[in-house]
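Chains shown are a subset, placed as in the full complex.
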Amino acid sequence: MTPADSIERAVEAVLFAAEAPLTAQDIRLHVGTAADVEGALATLVARYAGRGVELVERGGRWHFQTAADLAHLLRRDREETRKLSRAGIETLAIIAYHEPVSRAEIEAIRGVQVAKGTLDVLLEAGWIRPAGRREVPGRPLIYATTAGFLSHFGLASRRDLPGLDDLRAAGLLDPVDLAFENAVEKSDEDD
Amino acid sequence: MDADTLTLDLDGWEGPLDLLLALARNQKVDLKAISILALVEQYLAFLDQARSLKLEVAADYLVMAAWLAYLKSALLLPRNPEETPSPEDLALRLQLRLERLNAMREAGARLVARDRLGRDVFPRGAPEGLKAVRHARWEAEIYDIIAAYGRISARSRPVMHVVAHRDVMTLEEALARVSSLLETTVTWAMIEKFLPADATGGYRKSALASSFVAALELAKQGKIDLRQASPFAPLYLRAVS
């Protein structure tokens, strides 16, 4: 066995045994600081591609998971993950696409108050976290998504959020005030 | 239950903006092209219908209805150029808000439809787990060792009680001294003459006190006479001849 093979085996074993996704740094703590962990990860991704199990990166953390197209075989004896309410889904989407974002900002988009329980559910699921305070009067708490959010929703990074680029290009992630000014300027030019 | 009753169930809406968005989406797929005036009409008609059925309508829906009624009249009436913001600007803002809410609603739907870990894709069911074995690296300084040994030695050294020398003249000493000095004294002598010449400080006070008591004792035994002119006047001693 060549040394490269042996690092690959080591990384494979460590990731298989891990109970949670690991960063390359975490892996290095087990397989040795000098090891080319990144190279081994790339090789393993290729080796497992198309298999029943795949190696994926989510927010800088790596884990093995079953292939998505086999979901129907595995779901049968699984408890369905708790269904998020519509308010929960929308709030999560707003936090993910606008992060970091305050509760008032979430409410401005949704047009209704955010029930305390809604944020609690997302915090408890480990998908959002408090990310400091906005330096405006009242210093409101702001929220952002977590690495757990990325792994749960199968996103390598926030850049992979569905439609993120389109929404940004369309100005739909800008606050209403800014969008309004832009729209007025544009129509003035058109005149 | 007919369809109307169901659609009038305001519990199904998350506030006026939600209801407006639902109405708008019935109009057009592209929210950019909706008619705000038509939307206002629909909203007001919807609420009228709810009220005619004597359904309770939450206050925020009524506030929105009042605002939309105002917007509608402003849009229909001849434009007053003085008025700011213009009804068109208000309509634009409403449309922008609807677009943003709609965008997030669609984004949320796409998010939850992804292959989710624990629902569509699964991590290893029985991972062996990784363990971190902790080793202690003990720290101590040489000073700690030396100081500790000093402490132990001090603690375990045999304890010796030494009564320190105290500068006092005992009564016995004073008795002997005064007696022997009186043997060589024939005339009256002040008590101070009986104190050691080099006695100073506390020792002198002690010698004076003890010599005074000795003098009283000797007087009591009838060996000496005492003489004092007045209180606090010098005290004189003389051997009984």
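Read from first to last, the chains carry the letters A and B; within each, the first residue is number 1.
The rule is simple: a residue touches a chain if its C-beta (ideal position, glycine included) is under 8 Å from a C-beta of that chain, and two chains touch if they have at least 3 such contacts.
All values reported here derive from a predicted model rather than from experimental measurement.
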Assembly formula (labels as shown, counts from the whole structure file): A x2, B x1
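Rule of thumb we're sticking to: only the chains that are shown with their structure count from here on.
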Inter-chain centre distance, chain A versus chain B - centres from mean C-alpha coordinates, in Å: 37
Touching residues on chain B, where the partner in the complex is chain A: 14-18, 89, 92-93, 96-97, 99-101, 103-112, 114-124, 127-130
For the chain A and chain B complex, residues of the former touching the latter: 14, 16-19, 30, 63-68, 71, 74-75, 78, 80-81, 84, 86-87, 89-90, 92-94, 96-97, 109-112, 151-155, 161-163, 167, 170, 172-173, 176, 179-180, 183-184
